[in-house]
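Only a single protein chain was left out; the remaining protein chains are all shown in position.
For chain A:
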Amino acid sequence: MFLALREMKHAKLRYVLIGFIMVLLIWLVLFVSGLANGLSSDNASSIQNMNTNYLVLQQDSDNRLTRSTISDNNLQDVRQYTEEGKATPLGVQMTTITKSGATKKLDITFFAIDVNSMLAPTISEGKMINQRTAHEIVADRSIQLEGFKLGDEIEDLASGETFKIVGFTEGQSFSHTPVVYMNFNGWSTISHQQTPNQEIFNTIALNISANQAKQIEKNLPNVDVISKDQALQGIPGYKEEQGSLIMMIAFLFVISAFVLAVFFYVMTIQKMNQFGVLKAIGAKSTYLARTIIFQVLFITIVSLLISISLTIGVSFILPDSMPFNLSTSLVFGCSILFLVVSMIGALLSLYRVSKIDAIEAIGRAV
């Protein structure tokens, strides 16, 4: 890349300036992506981490778990189409609690599960609740920040029932509130059962194939089968929060493409005569195109490396409470996308280069 490197070396300032813009753009993209990712898990990690791929909701619940009501009968119907242990009920109840004897309130979400099913969370401290107890729970670790400890009693303000924290789990939140796991004995004490002999819950978590999901959808008219991703979108605020951040990221990518496109287009137009001379002395169009591609890739890759280091550096000084989560795959994905976008930006210049006529060099004093 004889020409590409020498040109960049000679016109350092221009290329440093465009590189600087790219660094800022990529930095912002990575930062907002990390934030979107962090907010997403802060919002809905319980569903993201849940060992399920499809959920059964009552018909017309708008993909919202909290709006759906599923009965035991529905569960029996669904179980006809799934293998043993692949369909398990889940109760979801958003509520407000206090520590027994205190007045400070905290919003949480109760998840009622069959403690032996695939939905049982991993315990990081204490022990798991068993099937028989009615007043023991396992809570997400984040409520420790609010001063709750192992053995503390919590009071559900809606029902007045109290529960004892016997264990903590991690990465369990729903609509930005910590999730508290209980069994169905606990569930029946807090939910206002209309029909005493029939259990009512919100959804059925499934671990099945796409084909089985279609079967259930087709054969059971009063339920909808939705994917885990649809369920995430249905969490209050999730779609709006992610949507606005993703829009920002998309715009940044488009802006980057245009910034690169304009820069290289102007540079190319400026060099038309020079390219004409190069072609006259025998340079192929592909050689000139390669020079431009090399420069675009060079600037993008160097900017990416700087931005990634900056983002990682900044993530160390962010406070813990800031929901920032940048995974390797996210960085990798963003980088690939940036390379693609930069190539798209270079297309316009490549088109101009392909149209260069060597005759421009003759009879022209510049």
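In this section, a residue touches a chain if its C-beta (ideal position, glycine included) is under 8 Å from a C-beta of that chain, and two chains touch if they have at least 3 such contacts; residues count from 1.
In the analysis below, contacts and distances are computed from a predicted model.
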* Structure fact -> The chain not rendered here carries, per UniProt and among "Putative hemin import ATP-binding protein HrtA", "Cytochrome C556", "NADH-dependent phenylglyoxylate dehydrogenase subunit gamma" or "Gas vesicle protein A", the name "Putative hemin import ATP-binding protein HrtA"
* Looking at the whole complex, which of A:101, A:221, A:282 or A:319 touches the chain that is not displayed? -> A:282
* Structure fact -> Absent-chain interface residues of chain A come out as 2-3, 6-7, 9-11, 273-274, 277-284, 287, 358-359, 361-366
